[in-house]
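For this view, one protein chain was removed and the others were kept in their places.
The letters A, B and C name the chains in turn, as written, and every chain counts its residues from 1.
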Amino acid sequence: MNAGYLARRLAAVVLVLLVVSMAVFAITMILPGNAAVMILGEYATEDQLKALAAELGLERPWHVQYLEWLGRLATGDWGMSMRMSQPVTLLIGDAFWRSAALAGAALVTVTVVAVPLGVLAGMRRGRGADLGIGLFAYMGTAIPEFVTATLLLVFLAAPGRQFFPAGGFVPPGEDAARFLYHIVLPALTLSLILTAHIVRQVRSEMSEVLASDYIRAAHLKGLSEATVIRRHALRNAMAPAVAVISLDVGYLLGGIIVVEEVFAWPGLGRLMIHALQNRDLPVIQAVTLVLAGVYALSNLVSDIVIAALDPRVRYA
Amino acid sequence: MRELARHPTGLVGATLLAIVLVAVLFGPLIAPYDPQQFHPAERLRGPSAEHWLGTDQFGRDILSRILHGARATIMFGLGATFAGVAAGTLIGVAAGVAGRWIDSAIMRLLDGLLAVPDLLFTLLIVTVLGGGTGHAMLAVAVAFTPGMARIARAAVLSVRTREFVQAAQARGESPVYVIGAEVLPNTMGPVIVEATIRVSFAIMLGATLGFLGLGAQPPSTEWGLMIAEARQFMFRNPWCVAAPGVAIAVAALGFNLFGDALRDILDPRGRQR
Amino acid sequence: MTNFDITRRGVVGGFAAVPLLAQGAAAQGTPRRGGTLKVSHSTSILTLNVLQNSGPAEYLALDMIYAGLTRLNRDMAPRPDLAVEWSGENAARTFTFKLRPNVKFHDGSTLTSQDVVATIEAILDPKTGSPARAVLNMIDKVVAVDPLTVRFELKSSFADLPVSLAHANARILPAALVKGPLQALNTRAIGTGPFKQETYDSARFMRLVRNPDFYVPGKPHLDAVELYLFPDLAAEAANFLSGAVDVMLDVQQADFKRIAAAPGVQGQRVPSGRFVNIVMRQDSKPFDDARVRQALAMAVDRGMLVDLVLDGLGRPAADNCISPGYRYLVDTPAPKYDPAAARRLLAEAGYPQGIKIPLICSNRPAIRSQVGVAVKQMAQPAGFDIDVQTIPHDTYLANVWRKGNFYIGYWGMQPTEDAAFTLLFTTDAAFADTAWNNKEFDDLVARGRATLDDAERRRLYTQAQQMMVRDRPSIIPFFQDILTANRTYVKGWTAHPLSRTFFTEDVWLERG
Partner (left out) sequence: MSDAAASVLEVRDYSLAYRTGDGPVQALSRVDFSIARGRTLGLVGESGSGKSSIAWAILRYLPANAVEGGGRILLSGEDLRAKTRQQVADIRGRRIGIVFQDPSTSLNPTLMLGRQIAEVLIRHRGLTEKQAFAEGEALLARTGIARPAEMMRRYPHQASGGEKQRVVIATAFACNPECIVFDEPTTALDIVTARQIQDLFVRLQEDTGVAALYISHDLALVSRIAHDVAVIHRGAIVESGPAARIFGAPREGYTRMLIAAVPHPDRRLVDSHPPDGAQRLLGLEALTVRYGERSLLSRMLGRAQEQVVGARDIGFSVRKGEILGIVGESGSGKSTIARAIAGLNDFSGRLTLGDRSFSGRGALDRAYRRAAQIVFQNPDASLNPRQRVREILSRPLKLYGIARGRAEIDRRVGELLSQVLLPPEFARRYPHQLSGGEKQRVAIARAFAAEPRLVLCDEITSSLDVSVQASIARLLVDLQARTGATCLFITHDLNLVRQLAHTIAVMYRGDLVDLFPVGAADAPDRHPYTRTLLDAVPVAVGSAA
């Protein structure tokens, strides 16, 4: 793991983001209704529309707009939101941390819950625990997020069963306790589905490791079951588990879009939905790039963690 | 197929799929009522003798709407996945066979597209093309393509080095024959398995789009849309949300379990030690 | 109403006189001072620029921060606000307004006629793109006679100028601010209203605090008002019922009965002139033939629509855009739901096998497609085979609105009969989309606008309404009620038929 490798991987991340930016810009440029109509809405008058279109420069050829935008992006000026007339960087600024908190909470819950469950299922292959965990895992993947979110709303936040607030956000700085109180349901929704994915993956990794020759060799050295699992099986199952979790970060970033919408959590997901509804180009492009960047970086981080866990994976 | 009988998850998956298939093929025939038919007097009622799953906000029979909606929902899942699988496999095979710089160029592109989460990718495309089932299907298909391409490419690469392919190349067979008769038939296993599992994800994506108002539009009976429309009445008649929710779960679960079973059966190593 | 609802059902400023339904503010015991009112809303507060905004929640926030020359009572009559008195001369072609002395803006500067002139000129400038321009475009010149007097000279006589000046977007801003870059107004609001802006996080919540120098003594009662955004209606309802917020700004038709029945909650249902209309463009087949329009009118069961779509929370309408509550309303009977007669009329009009035609509904708000689906079902026995097509809102705006021949519109209540007619139905109406182009109707409206004589105006408007029902440019099946809800300890909160003015200064909290 040396600097050369890191530099090359970071270059790859930048390349990925470039490809994403081109794709997003290309996609958002061929909008049937133009952004001006969308912004000012059904009751905007003809002159209003022309004024806004000119102001936003929507009629210039698209490649000019793209190159100019890329230039400004590089220099940190991510442009003004067309709809909320605030700098995009400001909008994304605090939204990013709120989403990061939510995604982080979900990721921690998942790692603490899903990985042990997966290991347990892998170990008890075919027996009670495995089937039970398996069923839960499959159910998790069969219910869309918004249904899970609605069920949680109905059962844990409806009047009379008021265990958690029905959405909303309180900044940690203002009141840390109520911040945690509000983050539970959205994080739980994300975790439920993510846990299902990861339990299944870790379970198959674990059962594959347990069937390997070196585990058999460890048993035949007379080592106790606990030592075999802890020192031999777990170490080898962790690396692929980390890879799986980092892949699911991508899923998580998708999931926050729906969960933030339902629970009124003012993060990147909500910002994206709002931008998509209003064809707010700069915000759409910026949020997509941020999410893609986070995902690409999480893959890089997981590679580094894997290298630490598995000596074979030494990057020249 | 004998192995499927012995494969527990496969059996459960197959039965669920059978149920869904019946709804898709014969739904409209066995539906007790016309799905659009209003019964204003019996609005938002729970299950009763006349309406086994109750009625929705316009007094329409929920069971009939689910039976009719099966076709729209499942066809959405199958159509989107099939298109995504076809395109993805094409690209994946091309990358796998062409090799060298074409391969790495395609892979770089795929890495880029895979960095965008599926739901976000779909939302982008649907927002551009505008809602509606057709566009939503296309969006999901495009979102699936990079993932499928990667799997197809991996399958091709693993087969390409097998001796029977090299024997064909040594004989001087034409590249078309080598790919067509030797490589492709042996890469279908992993592709089919992945496709089956992705159908369940496509159905869920379709439902989420319906929920965000970007997928199927009224008066469609697509299950995701049914849930989205019924959510505001869920406290007065939870059945109008529960019934389509269970339907989606059954379909998604069916494809998921069946896909896993297929993977074990087709996978030469076979996980069932 | 899908939760994906970005209500653009914004109402173009206006008001209508409606007998005050809810109990008067004063009748509720002596108001207590202090406390913070928490309000939840489901549409974003995207901008604080009062000249340009059109979002429902934005009107609530800006009604607290900014004041206009006049203000509409709940019975739609204009009452003094920043202007203490006004008078109209030479057949309503010039008006003079006297300003309230030493009124302070939130930044401490004093209100003068210069601010009024600058604001009105900004509204009239097309570049600003203010919705208020449509109701004030008859102003030719506005002159600051002295620091506390402003004179308006109109291009043609217009009796309702004081009513138009009460438009939600016609609020007075400091001259310095309105002459500067418009963009600054989006995030910083400095008005003369009862509350001042404190924090504004458009994605989450907004907090306004009492304006100590408010020109109405003893008002506002509240210390502060906080507006919380909940895009998902199910979450908003659950949150309101859990007591986390004191007022739910907009309640869904489907959920109103449940919420109103909850303990400690008072649901308020205010009848209004907000309507859904089925536009039938007359310059193309088949709606060029009046008999086809008449047949469709008889193929729609308006009572059923109110029950199914509005859950009973509204009143059937008779294709006349003037709803109960307007002064010059003429009672025009709605055609009875008679599919058989409609089928015969269609045959007579040359369509023996009925008509197959697509009806376009935008997907936002969902009430459009719900009406579409219901009309399709009802009109079937009358021979109309309607193919309901729901399309995304922006595609509707770009390709169908004001171009399509058969689609569903959704309009808020207008302040005056004149505003209602000139919104959609006169030939040069701001958003004409029925191609009715009836010169006689235009003339009636123009004369009605110019006369000060009440009886003359009633006669003209009566003829206009009867003509509209006879020609039926579009089908207006019902008027929708405005629905809001508040905890019982919240006093003085009520909805306004136009849902533009909220009198938040009168609201107070029974408990601390």
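Note that in this section a residue touches a chain if its C-beta (ideal position, glycine included) is under 8 Å from a C-beta of that chain, and two chains touch if they have at least 3 such contacts.
A quick note: this is a predicted structure, and the numbers were derived from the prediction, not measured.
In the full complex, the chain left out of view touches A, B.
The omitted chain makes contact with just one of the residues A:Leu6, A:Leu223 or A:Ile304: A:Leu223. Interface residues of chain B facing the missing partner chain: 6, 100-101, 104, 162-164, 166-173, 181-182, 185-186, 273. In the full complex, the hidden chain is touched by chain A at residues 212-214, 216-224, 227, 231-232, 235-236, 239, 309-312.
Simple rule for what comes next: only the chains that are shown with their structure count from here on.
Each chain gets one centre point, the mean of its Cα atoms, and the points for chain B and chain C are 45 Å apart.
Separating the centre of chain A from that of chain C, both taken as means of CA atoms, is a distance of 41 Å. Centre-to-centre separation of chain A and chain B, using mean CA positions: 22 Å.
Among all residues of chain C, those that touch two or more other chains are 3-4, 234, 394-395. Each of residues 130, 211-212, 228, 231, 234-235 in chain B touches at least two other chains.
Listing the residues of chain B that touch chain C in their complex gives 36-38, 40, 43, 57-59, 130-132, 211-214, 217-219, 228-229, 231-236. Chain contact summary for the complex, chain C toward chain A: residues 3-4, 6, 8, 10, 12, 44, 46-47, 49, 54, 126-127, 129, 131, 133-134, 183, 186-187, 201-204, 228-232, 234-236, 238-239, 241-242, 244, 262, 393-395, 397-399, 401, 430-431. For chain B in complex with chain A, the touching residues are 9, 108-109, 111-120, 123-125, 127-130, 200, 204, 207-208, 211-212, 224, 227-228, 231, 234-235, 238, 241, 245, 248-250, 252-253, 256-257, 271, 273.
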